[in-house]
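The structure is given below, and queries will be raised subsequently.
One protein chain omitted, others in place.
Chain IDs A, B and C follow the sequence of writing; residue 1 opens each chain.
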Amino acid sequence: MLDKTQIAKRIAREVKNGQYINLGIGIPTLVANYIPENLEVVLQSENGLLGIGPFPTEDKIDPDLINAGKQTITMVKGSALFNSSDSFAMIRGGHVHLTILGAMEVSENGDIANWKIPGKMVKGMGGAMDLVASAENIIVAMQHCSKDGQSKLLKECSLPITGIKCVKKIVTDLAVLDVLPEGGFKLLERAPGVTVEEIVSKTEGKLLVEGEIPEMVFD
Amino acid sequence: MLDKTQIAKRIAREVKNGQYINLGIGIPTLVANYIPENLEVVLQSENGLLGIGPFPTEDKIDPDLINAGKQTITMVKGSALFNSSDSFAMIRGGHVHLTILGAMEVSENGDIANWKIPGKMVKGMGGAMDLVASAENIIVAMQHCSKDGQSKLLKECSLPITGIKCVKKIVTDLAVLDVLPEGGFKLLERAPGVTVEEIVSKTEGKLLVEGEIPEMVFD
Amino acid sequence: MITKTVTNAAEAVRDVVSDSVLMFGGFGLCGIPENCIQALLQKDLTGLTCISNNAGVDDFGIGLMLKKRMVKKMISSYVGENAEFERQLLSGELEVDLIPQGTLAERIRAGGAGIPAFFTPAGVGTEVAEGKEMREFDGKMYLMEKGLKADFAFVKAWKGDTAGNLIFKGTARNFNPMMATAGKITIAEVEELVPAGQLDPNHIHTPGIYVQRIFQGVDYEKRIEQRTVSKG
Partner (left out) sequence: MITKTVTNAAEAVRDVVSDSVLMFGGFGLCGIPENCIQALLQKDLTGLTCISNNAGVDDFGIGLMLKKRMVKKMISSYVGENAEFERQLLSGELEVDLIPQGTLAERIRAGGAGIPAFFTPAGVGTEVAEGKEMREFDGKMYLMEKGLKADFAFVKAWKGDTAGNLIFKGTARNFNPMMATAGKITIAEVEELVPAGQLDPNHIHTPGIYVQRIFQGVDYEKRIEQRTVSKG
């Protein structure tokens, strides 16, 4: 099983040189720490910044500089600031290449649910609906099952959905999977110590397992 | 009969304190010279400037600073620069209070034609269609008749129109007229030496003449 | 140049009445019009509709207006930081219209820009699409969304001049510039108010045409929601 750090590390391997990337709140934010240093990439924050840097040291904290998770941040050299409509113009226009975000459920056709639990949680969708409707590549970081063991990789989402047919790849605590264009999850890699059988048993949606499934290796 | 300068002077009297104003090419540009100095107004140029100043002296010419007529200009204190979509957002959103522009024809219901003469002239509409579709108050500066004596204040425009039911007031070489909301020109003032009869005979569209029509006075 | 200066927040909000539609700039607590919110709290207002990306926190920002029951309806994209909000919502005391953040931003821009409606892919296939016109362009489905305006827009900038021109700092810009365009009356509070002519016209984010009143704010708290530091 992968911990949150390992999920972030594994997702970081998907990042390609020259990409503009939007990282969601939670595990996706951690991905920034593991992007190989030889890659030139730029992180976008939908509240109005291209070029997110590391968290500030205590003396560099600026209340006028936060990310979409409301965390204090810094800017790298070559950053640009803009307003919210310009930020989502950038997202909606397909200029951001990769979006990494969390999910409560993903369906076998790539639908994602991550914004609402009826009667329980009403936080709002924030920018997630715009992001999933726009980015050409969407990678989801999530737990494979709920705390009571129910699969979160489903035939159909049970929760109100955030976007349809948009998720391309999923990294869970158990596995790396592609969402196939024709529907269905395709198993690509197993977490260390996790068997194919366990992944099969914990995936409710259609799962394709072809040939040997390699185990992920971490340094 | 008014000359161009007098038409501009007369229109300048319509300007109110606190207005943002767009001036078209030609006579409207001259209006800027006659706005009373005690009024606080701001001139907008649709190519991206709020706060047009006087033409520059020879040593202050800047090729990167022109008005919509491509003339070199200066900026007043408190100016702001912006791009073309932001400029027309400003215009379309009704933030510019007054538009003054030239016309080839105006109809009695306030239609204006000023962008095209089929088979003869194909310069394009520039920003005129956006301006007349958007401003709450539109004043037209024009000649009452064509060179061969045909009225340009018509029942219906004969040329391709720029906008419908938009002109509120007209200042010609002969008269000042309102365009009534229910249709028809209402004669307000005569040019010095011009009789009501002459104006009546030179106005093809419906003309309302009520009571004594005062003659304009210029200093 | 037209002068927009007023003395302080109380004078700026003098004619805000109950049942008005208000917009508030800010993302979380970053770039919110703190002085205007305080001045509104001093007034006896109810039935307000507030358009703001977030709803503040329990004891700061718009959260204080919710606590005082001034707000009938919130139009926002994310309200997760406010427990009182969640309580009023679940109990039915508060109407809430949740809108995708990019759609909210673009609807406000459209409202200010004289664009009555536009198409966006955000929300297609979700409950956000319910009751909305759908249309396909180039093989992709879109929703029609409408422009949004307000009776008053409250924005916070870093620097401003007496002509109403505004410059924002960092990510405190966020929704402020669009909201400035969409208020019938736009009230700007700034950290530093300078005479017209002192700001470089090339650097202005919000031209003064959009601002009806401007004042220099006082005592900015600029509360941080997620103070996150690295060891350096």
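Here are some notes:
Note that in this section contacts are C-beta pairs under 8 Å (C-beta built on N, C-alpha and C of every residue); 3 or more make two chains touch, one makes a residue touch a chain.
Quick caveat, the model's predicted, so the values are computed rather than measured.
Between the chain not shown and the residues B:9, B:92 or B:202, the one that touches is B:92.
Of the options C:25, C:80, C:100 or C:121, the residue whose C-beta touches the omitted chain is C:121. Where chain A meets the missing chain, the touching residues are 18, 20, 40-42, 44, 49-51, 75-82, 86, 88-96, 134.
Residues 45-49, 54-58, 61-73, 81-85, 87-89, 91-92, 111, 119, 122-130, 133-134, 160-164 are the ones on chain B that touch the missing chain. Residue positions on chain C in contact with the hidden chain: 106, 110, 113-121, 135, 137-138, 140, 142, 146, 167-170, 202-203, in rising order.
Throughout what follows, only the chains that are shown with their structure count from here on.
Traced through touching neighbours, the fewest hops from chain A to chain B number 2.
Using the mean of the Cα atoms as each chain's centre, the chain most removed from chain B is A. Chain pair with the larger contact count among A-C and B-C is A-C, by C-beta pairs in contact.
Chain C has the C-alpha centroid lying closest to the overall centroid of all protein C-alpha atoms shown.
Per-chain Cα centroids separate chain A from chain B by 56 Å. The mean-CA centres of chain B and chain C are about 36 angstrom from one another, to the nearest whole unit. In chain B, no residue touches two or more other chains. Contact of a single residue of chain C with at least two other chains is seen at positions 109.
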